[in-house]
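One protein chain omitted, others in place.
This part shows chain A:
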Amino acid sequence: MSTTETTASGIGPVEGASLYSVDNPAPVIEPPRKRTKKTPKSTRGNFELAAWLFMRLSGVVLVVLVIGHLLIQLVLDGGVSKIGFAFVAGRWASPFWQVWDLLMLWLAMLHGANGLRTVINDYAERPNTRLWLKGLLYTATVFTILLGTLVIFTFDPNIR
């Protein structure tokens, strides 16, 4: 704790006069991997960084949405026993719960799908296996998100 508070430094005063001054600045040495106009464009974007960040941001939001969902559906007001078409109709009569469920569907599906992509990347080693597993994953994900979205938007309480 206390050693850093003294002014003692490993670097002593520079001997002799400096070669450079304000009027005679040191030459700029370009960092070795700096991108310039001449270097080729990066072929990779920041997808993995975005995915990493998305897992964390969506996770925080999902805590509220999913725990709230579990409380409403399984705990409060008689638990599962009350669930039925009438209960769904009652809840989706309100735009608030439509938006809640829509957001939960999208975030959970994208979060889960990205998580599974990581798992596939970790365990499936042959390129063909990876391709097929990811194809299956993305197909199932797009299908589920579209189906769920359609159901929320086209729900009809007077279907019969």
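In the analysis below, a residue touches a chain if its C-beta (ideal position, glycine included) is under 8 Å from a C-beta of that chain, and two chains touch if they have at least 3 such contacts; residues count from 1.
The rule we apply is simple: contacts and distances are computed from a predicted model.
K.L.:
As a check of understanding, state which of "Branched-chain amino acid ABC transporter permease", "2-oxoacid:ferredoxin oxidoreductase subunit beta", "Bidirectional hydrogenase complex protein HoxU" or "Succinate dehydrogenase, cytochrome b556 subunit" is the UniProt name of the chain not shown.
P.N.:
"Succinate dehydrogenase, cytochrome b556 subunit"
K.L.:
In the full complex, which of A:33, A:126 or A:160 touches the chain missing from this view?
P.N.:
Candidates A:33, A:126 or A:160; residue touching the omitted chain: A:160.
K.L.:
Touching the absent chain in the whole complex: find that residue among A:50, A:75, A:93 or A:131.
P.N.:
Considering all chains, including the one not shown, the answer is A:75.
K.L.:
Suppose we count only contacts with the excluded chain; which residues of chain A make the list?
P.N.:
56, 59-60, 62-63, 66-67, 70, 74-76, 78-81, 83-86, 88, 105, 108-109, 112-113, 115-116, 119, 140, 144, 147-148, 150-151, 154-156, 159-160
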